[in-house]
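Left out: one protein chain. Kept in place: all the others.
This part shows subunit A:
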Amino acid sequence: MALAGLALRRAAVSSLRLRLATGSTPRRRAAHFAFQPDPEPTQYGQTQKMNLFQSITSALDNALSRDPTAVIFGEDVSFGGVFRCTVGLRDKFGKDRVFNTPLCEQGIVGFGIGVAVTGATAIAEIQFADYIYPAFDQIVNEAAKYRYRSGDLFNCGSLTIRAPWGCVGHGALYHSQSPESFFAHCPGLKIVIPRGPIEAKGLLLSCIEDKNPCIFFEPKIMYRAAVEQVPVEPYTIPLSQAEVLQDGSDVTLVAWGTQVHVIKEVAVMAQEKLGVSCEIIDLKTILPWDAETVCKSVAKTGRLVITHEAPVTGGFASEISSTVQEECFLNLEAPITRVCGYDTPFPHIYEPFYIPDKWKCYDAVRKMINY
């Protein structure tokens, strides 16, 4: 069983690597989102065109330059990683700082906790978010509870776990998952998901510096597809702060990761086809999340659509929905709507039908306005 699983996983990784190497992605259909770059940040000095994997590398480079205790480890990170996120770092910082571990996720996270307990900075990589579950015990029972259970005698605050996340067009059950809500139920963790290269670098540097164990999910479909002008020098973007990307007056749309670009398109569609003004919020941090920004927006618009790729039942949208309902009951003019993945495993050939695409989100907005 284990061997077969491993072989499959390796095959998936190497096929992906193959495509990266040839640079030609066989297109069965257009992507379900159109990446829209953020404006170039001017306050952090010189910028450079980077895609998402390059902005991750840039953040890791900055972190290792500034902090001599920082180490990066995981499966296949030495040669640059299966998604190229650690390219060049071993040569620059040494093999004791950027190194491969044995193929064992519970070991990777347990090891990272141990490094962090001594006060050193540990940046662990899990190759796909889908394979984080073998480390679930180390994350939930250990990392999240270290400070609390010891009365703050010990902590693993300098641990960050990075993992590629979300659908990728053809990843099927084990290269597509969005497991954030499993972790959202765990006090003690921070869970962060960026929407593009600029956000990825700033949020990742915040996670690495934060005094709490953080899980940083990287939307892998954007590793190469998303390109922006990213500051070369280190900068941070605060955790637990959502961002209003577009002001609107009729409906609030909340998403994170790739799905932010989906709701940006939906907002344009709603304006053009329905004359509806949408307020767009990127949540960015799943735990502890920024309820204030979301509630303030809903108090104004009176309507809320939340969308995520993960299955609907037990998804993080349910947490947002019930909190907003408690806080904004008198402002709500329609039931809060969740547009999410179905309650099935993530399928291979049915992916176009599974994901909560712009048409599903648009339809939710349309129905909500007519409620």
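Assorted remarks:
Definition applied: a contact is a pair of C-beta atoms (placed from the backbone, for glycine too) under 8 Å apart; a residue touches a chain by one contact, two chains touch by 3 or more; residues count from 1.
Here is the rule we go by: contacts and distances are computed from a predicted model.
Within the choices "GTP-binding protein", "Light-independent protochlorophyllide reductase subunit B", "2-oxoisovalerate dehydrogenase subunit alpha" or "Translin", the name that UniProt assigns to the complex's undisplayed chain is "2-oxoisovalerate dehydrogenase subunit alpha".
The hidden chain makes contact, of the residues A:G112, A:P194 or A:G341, with A:G112. When the full complex is taken into account, the listed residue touching the unshown chain is A:Q138, out of A:Q138, A:T160 or A:S176.
Of the candidate positions A:Q48, A:S65 or A:S150, contact with the hidden chain is made by A:S150. Touch with the hidden chain on the side of subunit A covers residues 69, 71, 96-97, 99, 101-102, 104, 106-107, 109-120, 122, 134, 137-138, 141-142, 145-155, 157, 187-188, 190, 211-212, 240, 288, 291-292.
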